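The following block contains the structure, expressed as structure tokens.
Yeah, one chain of the complex is gone here, protein chain that is, but the others are all in their spots.
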Amino acid sequence: MTDFRVEGRGRVNRAKPVSFTFDGETYRGFEGDTVASALLANGVHLMGRSFKYHRPRGVVTAGSDEPNALVGTTRGKGRFEPNTRATIQEIYPGLTTESQNKWPSLKFDLGAINDRLYMLFSAGFYYKTFMWPRSFWDSVYEPLIRKAAGLGKAPTEVDPDHYASRYLHCDVLVIGSGPSGIAAALTAGRAGSKVVLVDETAEMGGTLLSEPSVSIDGRPAWDWLAGAMAELDAMPNVRRMTRTTATGYYHQNMIGMVQKLTDHMGDVPEGAPRERMWRVRAKEVVLAQGAIERPMVFDGNDCPGVMLAGAAQTFLNRFGVLVGKQPVVLTSHDSAWYSAFDMADAGAKVVAIVDTRESVPQALQNDARARGIPIHLGHTATATKGRLRVAALRINPVHNGKVGAEKMLSCDAVLVCGGWTPSLHLFSHTKGSLDWDAEAKAYLPGHKTEDVHIAGAGRGLWGIAAALEDGTKAGADAVRSLGGSAGAATFEVADDRTGSGITQKELPTDRSPGKAKAFVDFQNDVTAKDIRLAVREGMKSIEHVKRYTTNGMATDQGKLSNMNGLTIAADALGKEAPQVGLTTFRPPYTPTTFGAFAGYHKGAHFEVTRKTPIDDWAEENGAEYEPVALWRRAWYFPQAGEDMHKAVARECKATRESVGIFDASTLGKIEVSGPDATEFMNRMYTNPWTKLGVGRARYGLLLGEDGFIRDDGVIGRMRDDLFHVTTTTGGAARVLNMMEDYLQTEWPDLRVWLTSTTEEWATIALNGPNARKLLQPFVEGADISADAMPHMSVVECTVAGFPSRLFRISFTGELGFEINVPARHGRVLWEKLWDAGQQYDICPYGTETMHVLRAEKGFIIVGQDTDGTVTPEDAGIGWAIGKKKIDFVGKRSLDRPDIVAKGRKQLVGLLTDDPKTVLTEGAQIVADPNQPKPMKMIGHVTSSYWSEVLGRSIAMALVEGGFDRMDDRLHIPTETGGTVTAKVTGTQFYDPAGERLKVE
Amino acid sequence: MNAPVTSFDAVSVAVLPPVARFNLRIAPADLAVASRIFGLTLPAKIGEGARNGDRAAYCIGPDEWLLHAAEVDQSAIMSGFDTARAETPHSITVLSDREIIIGITGPAAIDLLSTCCPLDLSRMAVGHAKRTVFDYAQVVLIRDGDDAFRLEVWRSFFPHVHGLLEIGVRELAIGL
Amino acid sequence: MTHFSAMSLLKNAISGHKNWPEQWPDKQPKDEYDVIIVGAGGHGLGAAYYLAKEHGITNVAVIEKGWLGGGNTGRNTTIIRSNYLYDESARLFDHALDLWENLSTELNYNVMYSKRGVMMLAHNVHDVQSFQRHIHANRLNDVDNRWLTPKEAKAFCPPLNISPDARYPVMGAALQQRAGTARHDAVAWGYARAAAKRGVDIIQNCPVISIRRGADGAVEGVETGKGFIKARKVAVSAAGHTSVVMDSAGVRMPLESYPLQALVSEPIKPVFPCVVMSNTVHAYISQSDKGELVIGSGTDQYTSYSQRGGLPLIEHTVAAICEVFPIFNRMRMLRKWGGIVDVTPDRSAILGKTPVRGLYVNCGWGTGGFKATPGAAHTLAWTVAKDEPHPINAPFTLERFTTGRLIDEAAAAAVAH
């Protein structure tokens, strides 16, 4: 294999050879090479296959805008990723890469059959066909289309790497480290601003890395660059970041940046993050992202070996690689002439410079002749020869529109330049306007929506001197808008390579344009013909053209194709480009790893898991858990050989017969305190609070302003001016926020303060006939006898020596207490009660048993028996509404026509005819099981359990007009097509008289 | 709550012992009363803090103060406020167990906090405190020195926050 | 207009595709129309098509401030399903589903309706109860929807992570096999072409400034960027911009417009065979025929017309996807964009007549408008033609916000659309 490496050129580290593989073959490059530069150095141009036609493709660019040279990269288990740009991926020892979208091999790909059929596969082809017969779409056509589509393969294993993120705040963020970016950073840095300078590549310098022949301030470009880097690094207020891509520009100068940390390393430190997402908040932003070179559109312009002239210059000067030994240069811009000169000076035999322009600056022509390079002005290119690698370029003279006789130029590379497009993607993320500059034939930044400055080629400026000057000006402007002062620096530039050029549509040809495969979007195989067809079919906006042809929707997001596409569409419409519009660039600037967005939020840290102070006891004792809001709660405590059903039956029995212990710490707790606390409670909750005595507790019901049930809980009055409010586990934050809203914005006159104490207290519930017997010995400072402490009361005392708020309440129908102690003592108290409880066969129970016990008593669970469309009357708890109250949150809505109307769904009990049958929660209820579908459904089962104490199943349901259907028989169709019949009852299934509360 | 203490030379994360902590809500006009009872002049501006021995007060809302004191003084402080309530309405709530306190010290303290805290911490003055977020958790962040911070985290959020800090310390130790 | 057929395709291929005609002419407005539809999205264009085809009303203009299909039609994640809880919703969306199945043939335009199945994941007991409630209701409404165990869910969608140790373990799933996706642009283009063929004028780049009402209060026409256009019937189908347009007719709406973001990955070979929705972790994902993973996000917290949206929400959405499908962690985001969705207090649409004579509205679809396109368009056309509610859209009135008869799918099940 021939070596295309040029001695004395490039910045790769010749002392450090690096081996890697591509499609199983081992290649050698040097530290500092990208996969693309290393393969080119080995004479390999063919790196991929195109999306639709599977045409052989070579590398086109030297940067992140590469559409063709996408490879799969691997570094061990779980570390494969598809579609990596060979022009960005640095090589390291052991790197494994493979080409994509081909079968069986890159050189011989059966998918290329599509290329033969390309007359069929025109733009919009899919919309016009595959419709006959209809059923074939799902079964035949679509599977085929999908199989052919896609580029690389998806990863198949879990990614073992982790990803970091960091917030960063600075005065001036400079994006892009070419001459203008460096000048801006130097200027702002010298003025003392906190500066961050970022570049997506491994090394800073941008254009300067490809233009070593320029001299700045009397020093060769690379010496000056080294000096500038040293100066920036010496400033404590400046931070330089390489391999860092600004991917998105968000509101108020928030920039998302992704830094590649390890993808270039041979040996990755154990546990090192692969990438870091930087969320930067900058006071001022300088965009210095340069310009993107445009390909030329002509038949065969996608043949491997045809690449951008600027890319060839970069491969030569930055990597020391000659992309061809006999290149032809095809251009409409002066810049490519310099590429030709550099190639020639590096030993290539430049076959010719073909320029579509009839007149080109004399100086350039002289320099070309001096190097013995033949020149063809006013010529077009009409074809290429060669399939896996270009062998010749067919050119013809063009005189006033007439295309003359062809001439074949044998070559091993064609270096093209169709002009340059300012890189303004990030600017357009800000919704800043892009204005058409008729002279520059380019969109340039117009109206700004953010504190941003654009510098250099981004404003259509050309040449190193102009870039430096504009950069330092942007830096100074940024400093000034920060209120600082900075003068623009001056730079002496010699041997600058300024230039100009023209933009044009697909090149004229002497052959039938209908047969030409002149590509605009390489990866998506969109040709000039497709764009003209789209326009012919009525796609008059560039958005329509884009979506119809998929031009600009490839992984380069139109960086190469958008302007050429626009120029051709405008020509087809006979309009100026701006009248056809411009497709908006969207984040991210380049494709960005999902993991970098996810950051730390994976596995256990994907979301917070809240645990109570008693959680670890439950874990040690074999609890199964269920997630409730952000909490994990003990669901049930299975013993050896028990399933949930058995465990729950046992827990219920033990609690009803003796005593059960339950961790209720997740219940929301809010201190409502202040002279107007009672008035506030009266306005918030449906219940009346004025007459509730200190030391007493009451069930509280909270509605939304729409009249539907939002939350409930037991509320204790600790003092005249202090309520201890409890909420549902999931509702705690919502309820506090709702209370604060009314207090702060509707009733600011009320002297009330709210404090969340949910996590100040651990809450242990004891339920069962022996609850008091167990608790009594631990209590000091309070008499908890039946007379002294009636049901629904609260007292402050100590329990086992811990300060406590002790409630006597019951969510089970049994004698019950809820003990609140400072959280740190929760587990200690639990274990004391546990030990003492052994004499009563105390049983720990979880949320499932709690649900069964409350259902046996007909107590509702907000969110299960209610669903956000249920009023207090519907739920059968109208008694909780203070009838004399003139107003409370939601009261007015209860009078709306459809809320007072007949036939609303009301909460009733259901007893199945077969006591052994437990209904499915969510099952629907009908009056007539034999009606045809769609059936008239009159309600659904909200709660359904096996009741051990009753020895039968019980259920609650919301049923239309349910209160008037007592003792009716209703029907519940099952999954299996059967029907269960049940009788409508009240919801208090167990001890309706409440006798069991009266334990002495 | 004996979580492991994580550290390398640039930053260390430690779980600090609990202190008596109170949430005080009172009309700014009555601040003098509160200051007298607490024995420390309470700062009037959100974010500011005042400290004297083991007593500290941080203003975290227009009418909200976070008070720190020795655990032995907890009940005395409560009864002090209790007696004043009649003529000077206010709300004081013991929160000694609601949060767990994490100390973060070392030259890389700000880098570590910046993994999950969106604030520009260079703008935060020493001795100040503010309620903010650390990842998904609401926290109170107190700056004790140029490279010394405290995070007060709700008990049930502690494992999440502390876990993230441990990851961050490892990350900083690797130096990438 | 050329009928698309194997023959016409071949003929044109041979002639180098030089003879395809315009799919729809870009018209200038006439002075008067029988019906004006404001907004050339799938809903508006569809309504015009059905007016012409089923009611013989062809003197119709569809007025669009930008380019047709440029709004939410071309910005959504194309999920199509009908397994809604309430009878009203189920009927409307199932009606749409019936039309989806025939739409390509009906329009002679391949909208690529792909019945790949929509699977909704249950991550906690509440999800399970709520999905069971849906499945039972759907079965009795004859709407396809069935329960899958975690193993069955994994078999249906291999990339799914069903580890019980996951932060949000998969406890099961509800699958509507008949549901799927379609090619969003093709829906707008297909309706536009078919409507234009029947004589409907499609007027692009023509902003509606206001709706003019006569002395009797009835609609007289619309003031536009291209002058006043007369019409006794105006149907507003302007998604996020409905409030603004309706305001000009003196009708204030119970709507708020929020940014909704979506994104796609780089294209990869087929790996994801269906659509998966997880409302608990907020992840909505499918794979397009082009190979891109299409991922939907939730709405941002604040109202906006900026079509921008913030970074934190996207970070959370991608994290959610990687949590449920960990093999995608090394995939890359290719493109992210935003739309503006109009949301009602009960998350259900408003579809039909308004207090103003001759004024009709189709809005409030929130995040779920695309799937309803043919159904909403079809029933709106009926209502406009007959000036009375269609049995299927009858419940979706404005009045329900006065009487309290809301259709609150979200509250009922915490299920996003």
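Each chain carries a letter (A, B and C) given by its place in the written order, and its residues are counted from 1.
Everything below uses one rule, namely that a contact is a pair of C-beta atoms (placed from the backbone, for glycine too) under 8 Å apart; a residue touches a chain by one contact, two chains touch by 3 or more.
Here is the rule we go by: contacts and distances are computed from a predicted model.
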For this session: Mind telling me which option in "NADH:ubiquinone oxidoreductase subunit L", "ABC transporter ATP-binding protein", "Membrane bound protein complex subunit mbxN" or "Sarcosine oxidase subunit delta" is what UniProt lists for the chain we can't see?
Result: "Sarcosine oxidase subunit delta"
For this session: Mind giving the shown chains that are in contact with the missing chain?
Result: A, B, C
Problem set entry | Of C:Ser237, C:Ser304, C:Thr317 or C:Thr383, the residue in touch with the unshown chain | C:Ser304
Problem set entry | Touch criterion as defined above, residue of A:Leu106, A:Leu208, A:Met254 or A:Met539 at the omitted chain | A:Met254
Problem set entry | Options C:Pro254, C:Pro270 or C:Pro389, residue touching the unrepresented chain | C:Pro254
Seminar exercise, completed: Among listed residues B:Ser12, B:Ser35, B:Thr88 or B:Gln138, the absent chain is touched only by B:Gln138
Problem set entry | Touching residue (missing chain; options A:Arg85, A:Arg146 or A:Arg279) | A:Arg279
Problem set entry | Touching residues on chain A - with respect to the absent chain | 250-252, 254, 279, 281, 431, 449, 451, 705-706, 737, 740-742, 744-746, 748, 886-887, 891-893, 895-897
Seminar exercise, completed: Across the whole complex, the chain not displayed is touched by chain C residues 241, 243-244, 252-257, 301-306, 308, 310-312, 342, 345, 401-403
For this session: Determine and list the chain B residues touching the chain excluded from the picture.
Result: 46-47, 60-62, 64, 118-119, 130-133, 138
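Keep in mind that, in the parts below, only the chains that are shown with their structure count from here on.
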Problem set entry | Higher-contact pair (C-beta pairs counted), A-B versus A-C | A-C
For this session: Calculate how many whole Å lie between the centre of chain B and the centre of chain C, each centre taken as the average of the chain's C-alpha atoms.
Result: 49
Exercise. What is the distance in Å between the mean C-alpha positions of chain A and chain C?
Worked result: 22
For this session: Hunt down the residues of chain A that sit against at least two other chains at once, touch-wise.
Result: 279, 604, 607, 609
For this session: Would you pull the chain A residues touching chain B in the complex into a rising list?
Result: 162, 164-169, 261-262, 269-273, 276, 279, 281, 600, 604-605, 607-613, 630-631, 671, 673-675, 721, 751, 753, 755-761, 822-824
Seminar exercise, completed: Listed in rising order, the residues of chain B that touch chain A in the complex are 1, 18, 23, 25, 63, 85, 89-91, 93-99, 111, 114-120, 122, 135-137, 154-157, 159-160, 163-164, 167, 170-171, 174, 176
Problem set entry | chain A-touching residues of chain C, taken from the complex the two chains share | 4-6, 8-10, 13-14, 16-18, 20-26, 67, 69-70, 74, 87, 91, 102, 104-105, 108-116, 123-126, 129-137, 139-142, 147, 159, 167-168, 183, 185-186, 189-190, 204, 265-271, 281, 287, 289-291, 306, 308, 310-311, 314-316, 318-323, 326-337, 345, 400, 402-406, 408, 410-413
